[in-house]
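So that we are looking at the same thing, I have put the structure below in structure tokens.
Only a single protein chain was left out; the remaining protein chains are all shown in position.
A, B, C, D, E, F, G, H and I label the chains in the order they appear, each numbered from 1.
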């Protein structure tokens, strides 16, 4: 099932997160290749992204999110999605 | 370019919007077929959707949104998107 | 999977919702018996409840919520839950 | 009586809370075994939980919460609950 | 146990609430005489009050509040109270 | 006249406030004995209190509050109160 | 003592408030002449004012405000003021 | 001097504002020709605009805004502007 | 023209602002003597003030505010004022 996820990153001044950022990118690419992290967009002007995940359960989603390298520096907002009755792909 | 759009519908009690809702669906399908309305999801438990539009300009997006049949009953929040550096499709 | 759901009911002044309220109660009991609506509490001083649902997907939850008799008069907030590592029932 | 409790944990960068986290878990298990901490769920994507406590008074609840090992790093929101008239267990 | 209760009254324009207001006052006096409604203050400039109730449970408080004559026109916020360690009356 | 006062205490991590907390308690007891600090309750789950002060003026209240030992670490919200027309003690 | 008062007026569409507005103005002038309503400014772009009242108590202020002709259509926010230590008029 | 003005229009369902909208447009054009209404943009997806006015005083601005034909249906937020030290036109 | 200004001071723990506070007071007195800083009140219970300034432009106001000794530690909210039609001093 699909979840809409917004992540806002806030790295405290003076923390060198270069390694974490590289690890975060590698992990994001890996999860996209696995088909779990379905969409990933940058919000213009923010160190934030809007994403859509396709997972089997809330447990799976929490495990994925909380193991992201930048997780300690992120504020995450999760919204459960459902199929929209006007979604073209869902028409009979 | 891409815009993230959230629409919350609030039809006043006593207004019969059956026709508008049918017209809204027809228009949503048409815009999806045209490739402009790229994603359309329902928010669980709400008369709301989260969408992604691919348009050439803010003018074009406003023209599309303000001509939706349910527009008079919607509160719309638009967020400009950019390519995320970790987006798989954007890797060199 | 589990979802935390808060429902705030707001029936416009002058609307007779007696029938809807009875139907809502019948439906709530039915869904509790089916094991889908796992918990249901009243918030003290409010025409609101806090509930926990156990469903297979976001689609299933939206179908359940949007078919509740009082749905047109409710504002619903859904929060996805995961197993807590300190949950007694989840200990190995 | 029942209280709905949300706890958001925010440990300042640089603080080693390993010992506190272990103590928190031990205490949470103990209070669940005692029947006081009735439910404990993780909010997906957050270092937060939603809980339900069954205590004899507000004094007892405050004593329990304020003695949790992670209490100095938590923001807690308490909501008083009542029996819902549609609660299956409360039907005559 | 004690609960802090704020009630904001909002009677729709055109509704004659004279009878309800008189009944509300009678009920408020009755509950104060019974020792349940311990304090009752007006917020300056608002059709609102701040109160303290002394009840045996959340169920009892919800029953009291939801049976107030003006309840359909009130927004109520309940806060659970505990004995303060610096409360003069609580010193050993 | 009466003022409703909410105080939220937030002591920065690493600050030893033991002495200030003891002084705060002594001062709170003194002001209660003097009849100025009329009520003092703990909010369950918070390092916060809800109080009622009986003072002659806003100047007097500000002098009292700003001289509290924990004042530099408190966020204070003051609400002016008036006699409620349904207050039992105010009936003719 | 002084209170800062903000009043936001919201007259429902279709209500003829001409008489109330004239009465409100007459009352405002009267209270200014009496020295009670010390300052009265319009907020640019709003049907709102910011005022300063000089009254003997919260009871007196509530009586004044709640008897204003437009009171049923106003949202009022009261803030208690004290002498500022840098106020020129308060220097020794 | 310059003021940033945001206007959100909300015409109640059932009110025919055709004449007001035409009059609003005529007035907006007139004020732009006069050099007072310096900028006027639509917010994408909203019945709202963001404007910049160049007026001699707050009184003049309030007179202009409150005489707009749609003023009774607008919520207006005014922000005072100053010359930015990095403004190209303000460089010596 | 008049502006309503609210200033909230927040000096980080550990910063010695004694000198700045004295300089702030001297500057506040100077601006009051010059007739620019027309009113200055303390908000009860807060390290905040509510002020009214009489200046020729937004540029002048920003220059005044941004040169206050405590400016780096203040959050400032400016509201443009206009003459109120019921202001006693503005009657013909």
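The rule is simple: contacts are C-beta pairs under 8 Å (C-beta built on N, C-alpha and C of every residue); 3 or more make two chains touch, one makes a residue touch a chain.
It should be emphasised that the depicted structure is a prediction, and the values quoted were computed from it without experimental measurement.
K.L.:
Kindly state which of the options A:6, A:42 or A:84 is in contact with the chain not pictured.
P.N.:
A:42
K.L.:
Of the residues in chain H, which ones touch the absent chain?
P.N.:
Interface with the chain not displayed, on the chain H side: 2, 4, 24-25, 28-29, 32-33, 39-45, 49-50, 52, 79-88, 91.
K.L.:
Name every residue on chain A in touch with the hidden partner chain.
P.N.:
13, 42, 44-46
K.L.:
In the full complex, which residues of chain I touch the absent chain?
P.N.:
The list for chain I reads 3, 5, 12, 15, 58, 61-62, 65-66, 72, 76-78.
Heads up, the rule we're going with is that only the chains that are shown with their structure count from here on.
K.L.:
Comparing the two chain pairs, does D-E have more C-beta contacts than F-I, or is it the other way round?
P.N.:
D-E
K.L.:
Could you tell me the distance, in whole angstrom, between the mean C-alpha positions of chain D and chain F?
P.N.:
Distance between chain centres: 27 Å.
K.L.:
Which whole number of Å gives the spacing of the CA centres of chain C and chain I?
P.N.:
50
K.L.:
Taking the mean of the C-alpha atoms as each chain's centre, how many Å separate chain C from chain H?
P.N.:
Whole-Å distance between the two chain centres: 44.
K.L.:
Can you list the chain G residues in contact with two or more other chains?
P.N.:
As it turns out, chain G has residues touching two or more other chains at 2-3, 42-45, 58, 61-62, 78-83.
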